[in-house]
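For reference, the structure discussed in these notes is given below.
The complex appears here minus one protein chain, its other protein chains still in place.
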Amino acid sequence: LSTSTGGRGVRVGLVGVGNNASALVQGVFHYRTAAGAAAVASGRHGLRFPVLCGYAVGEVEFSCAFDVDERKIDLDLGEAIFSEPNRYPVVTGPMETGVVVSRAPVLDGVPAFLDDLVLVAAGHRGRDRNGDDFDRCIEVVASTETEVLVNFLPSGSNDATDFFARVAAAAGAAYVNCTPTPAVHSDPVADLFLDAGVPLLGDDLESHFGSSLVHRTLLEALEQRGLEITHSYQVNLGGNTDFKNLFHRPGAKRASKRSALSTVSSADAVEVIPSAGYLSGLGDNKVGYISVEGVGWLGMPVSIDVKLKVQDSSNAAGVVIDLVRLAGAARERGLAGCVPLSYYFKNPAGEKLSTADALAQIERFDRGDES
Amino acid sequence: LSTSTGGRGVRVGLVGVGNNASALVQGVFHYRTAAGAAAVASGRHGLRFPVLCGYAVGEVEFSCAFDVDERKIDLDLGEAIFSEPNRYPVVTGPMETGVVVSRAPVLDGVPAFLDDLVLVAAGHRGRDRNGDDFDRCIEVVASTETEVLVNFLPSGSNDATDFFARVAAAAGAAYVNCTPTPAVHSDPVADLFLDAGVPLLGDDLESHFGSSLVHRTLLEALEQRGLEITHSYQVNLGGNTDFKNLFHRPGAKRASKRSALSTVSSADAVEVIPSAGYLSGLGDNKVGYISVEGVGWLGMPVSIDVKLKVQDSSNAAGVVIDLVRLAGAARERGLAGCVPLSYYFKNPAGEKLSTADALAQIERFDRGDES
Amino acid sequence: LSTSTGGRGVRVGLVGVGNNASALVQGVFHYRTAAGAAAVASGRHGLRFPVLCGYAVGEVEFSCAFDVDERKIDLDLGEAIFSEPNRYPVVTGPMETGVVVSRAPVLDGVPAFLDDLVLVAAGHRGRDRNGDDFDRCIEVVASTETEVLVNFLPSGSNDATDFFARVAAAAGAAYVNCTPTPAVHSDPVADLFLDAGVPLLGDDLESHFGSSLVHRTLLEALEQRGLEITHSYQVNLGGNTDFKNLFHRPGAKRASKRSALSTVSSADAVEVIPSAGYLSGLGDNKVGYISVEGVGWLGMPVSIDVKLKVQDSSNAAGVVIDLVRLAGAARERGLAGCVPLSYYFKNPAGEKLSTADALAQIERFDRGDES
Partner (left out) sequence: LSTSTGGRGVRVGLVGVGNNASALVQGVFHYRTAAGAAAVASGRHGLRFPVLCGYAVGEVEFSCAFDVDERKIDLDLGEAIFSEPNRYPVVTGPMETGVVVSRAPVLDGVPAFLDDLVLVAAGHRGRDRNGDDFDRCIEVVASTETEVLVNFLPSGSNDATDFFARVAAAAGAAYVNCTPTPAVHSDPVADLFLDAGVPLLGDDLESHFGSSLVHRTLLEALEQRGLEITHSYQVNLGGNTDFKNLFHRPGAKRASKRSALSTVSSADAVEVIPSAGYLSGLGDNKVGYISVEGVGWLGMPVSIDVKLKVQDSSNAAGVVIDLVRLAGAARERGLAGCVPLSYYFKNPAGEKLSTADALAQIERFDRGDES
């Protein structure tokens, strides 16, 4: 297997070499194998679009990567994704990608509750936006001909999200903001990409298949039938670093989660706990408990109890694989500034569309019609 | 409270005075009270359409009723609905409706497993289609000016379903077939209504909110995201007479249940048990267990476990309240023969439409456009 | 109904007039009614011991009560239990008990997160142990001939737990400490009761029927069969004041919860979240999700998923009804200092006994043999 696709692929840089990166990198390599190609051909295995904007799943190349953790810096990306504290399963085994992980500056600090999970060398714990770091990072992105830079940082990394947006714009790369920190919703950031003539996508990835989707789907089904929702809740548990982080920095996430249920009219009766607890034994899995209580004809009760279990990082990779192809195509087509892609984000640029309209938007974009 | 709506309402006859009849009759009376009207005004409480074809929920009058059970025959309908072996909760208490339950002939026999539940006098256990019965029943329907006759018989009552279809056609009443026995799908029956110039609706009620709906909704959500469904099952348990009957006569129901999931492409991986067991302690409640296992990005597992609990008969009444109003309007408009209303039936006349298209069909009909 | 039992009953004072008090007071009055007596006679309805140490359930009288909330102070106890923010269901309706709720000093402050739930007058928010308060409280307990003072304060009320221990000892009343704050495990407090010649019971009530019990029961069942527990967790959710308090002050509770599972040998694989989130819509109900994963013969997997739903305060009252009778008897028998009653406490005086041994201890005490 080669890390190159012979020049046809989208060149992707990764900010944050955690579980999401592991899922994405292993997946792309897997889907290039014969077994993976067969899965792709079957139209399943978590792929919405086997081919999107002319790119097959395997036609994604990794060009650069950044992290703050000493155990990942200077390793090959194909090795770094298996370093501590990553917990995504080892599917393909270590690979040589030719991409060496670069040091990222620690801009938001490392909170105490992550101290046992993240290893940062003493000299690099400061929070200042070092001018040398900025130029160095631009140089890495530009020299590797990176076309799309993906922000995989943990929730709450506000300064770093902004820093790498400026790096991308300066280096002429598209930027995909997977975090809840505002980027398409920050005017200065959006203007930066407009001026640089490259596309900006965000904010906050909607999971490929997660508890927000299942919860909203069930609530909508009740409402469509005229049933009253008397009480409903959604409680999420996980065991990876991101989850521990979320538990301590729930702010932006709680808002995003609620906005993901905003299409439901009885939102008042609905309570959501994005991160109810860190359960180390769950590893990279996420468990969601959903309860819905309602009344129907003649006030008779209806109750639904759900347990949902998913692999957290596969849920991100299954969405990002589409986004890097869309962003690559957008850049190629010369689109500048925010690109409205409602389907993949909890808080998208432009209007939040209904599921059907959002999907139609993607299909139009796929055909080359970005109106 | 009056049983009459002052002449504006649809006059409805009921074949089978079981739990479904109890839910329907109590509900109509409840929604005529101040508390009920307030619930209707709120747009919830299990009502899809507070007003449909110009009829409010309370604008439904009961005109006649038939049953085989000695404990119901000759009682007022408002009392008979609380007789043994009915198990629907008592919400409104006994009422005087002015409708006396007529004796229905026992056409399909009473199976041994229902012997302890149904009380039929010795002289009436025969299966022959007595000519006297036929004329007598027509006379009841006609003389009460019944506009819509609703078939609430248990699954597998093939002869009786046919018998009352012929009664309705002869008496000039529309017929709503809630059972899986073919009526709109039986050419002779359909022709009868075409010739009589009255409408026929069927076959097999789709529950207002039940396990088929929840199961299909979840499977579709996975498929829309490109996840593979590796195994899924749905198992239903209940405690009313209908459920005991189903357990012993699963044939037509199993086929209907599967057709209700027919829009899902991976139907091969899906197993459905419509009636896994009769649990007396559940009463008129129904419990459905649904399990969905799939794989997403990079073959990572997704699992969903659901427990759904609903009041079985409210689930029927919430649908029939719409059907009697649609059938009343269809008859008034002079429609003859099968009326295609995909939304409310598992096995409708005409094509089985997608949920969105089926809903649009109802809304067109509501506006008076039955194209 | 009379609030008095004619002098035969145990005279009980309550510190904290919240949901637990509501459950206890309503329950005692209910079990004195004919319907309640019938339930008692059936040996069920949550009563371990219809008669204990010679006292029937109804032979408990309320003599005094203390709270910090303006909406309860100076009300009759039978009215105060229905004041905001209490959420326990109204079963018996308001009663006249003759007991007026006295003001308790605010010793531990009112944390910000409870500000919208607890109403304390401006002049009473200080934290000092006012000498006048102390004398006044002793006077209330002594003058009402209170025999047993029950500490129903929220977790983390360390100063108040200590304050009322000293009040009880000074007034010659037994003290039942339902909170995790050390009392029997505090030498100064224990000595106080030894010197005063009255009994002290604690610490931290074990719920009558809760997730700790169910979880421990399942884990023990696996271990008894030689199965390996690979991962297990327990997550609790609730909607009352105590739960909100717990979420913010989890410290002592988390330790207690773990100690309640201490009899299980594979405790390393077990994770417990005592308060995963405050879900207002649950009211006084508590929901526990328990997951157990293990391996059996030839490494084959076993999995158990549990959802448990209970009324939180009934769970306390069902235990306290026994404790006040035991404490009353202990005082009557002249026992001084810590009384070891392992069965009812998470962290009891003396050794934590196995369930069987702990039960035997109670039965011996009931017979008058407190060895």
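Observations, loosely collected:
Here the chain labels run A, B and C in written order, and each chain numbers its own residues starting at 1.
Keep in mind that, in the parts below, a contact is a pair of C-beta atoms (placed from the backbone, for glycine too) under 8 Å apart; a residue touches a chain by one contact, two chains touch by 3 or more.
All values derive from a computational prediction rather than experimental measurement.
Put simply, the missing chain touches B, C once the whole complex is considered.
The missing chain, though absent from the display, is touched by one residue of C:P94, C:G197 or C:G296; that residue is C:G296. The omitted chain makes contact with just one of the residues B:D305, B:E332 or B:E370: B:D305. For the options B:L47, B:L205 or B:A276, the residue in contact with the chain missing from this view is B:A276. The missing chain, though absent from the display, is touched by one residue of C:L218, C:A327 or C:A349; that residue is C:L218.
Residue C:K307 is the one among C:R71, C:R136 or C:K307 that touches the chain missing from this view.
Contact residues of subunit C toward the unshown chain are 23, 26-27, 30, 39, 42-49, 89, 91, 208-209, 213-214, 217-218, 221-222, 225-228, 295-311, 314-315, 317-318, 321.
Counting the whole complex, the residues of subunit B in touch with the unshown chain are 231-233, 235, 237, 269, 271, 273, 276-277, 279-282, 287, 289, 291, 305, 307.
Please note the rule applied: only the chains that are shown with their structure count from here on.
If you draw each protein chain as a dot and join the dots that touch, you get a simple line with two loose ends. In the contact between subunit A and subunit B, the residue numbers used by both copies make up over half of all numbers at that interface.
The distance from the centre of subunit A to the centre of subunit C, each centre being the mean of the chain's C-alpha atoms, comes to 46 Å. Per-chain CA centroids place subunit B at a distance of 50 Å from subunit C.
Put simply, the C-alpha centre of subunit A and that of subunit B have 46 angstrom between them. Residue positions 305, 307 of subunit A are each in touch with at least two other chains.
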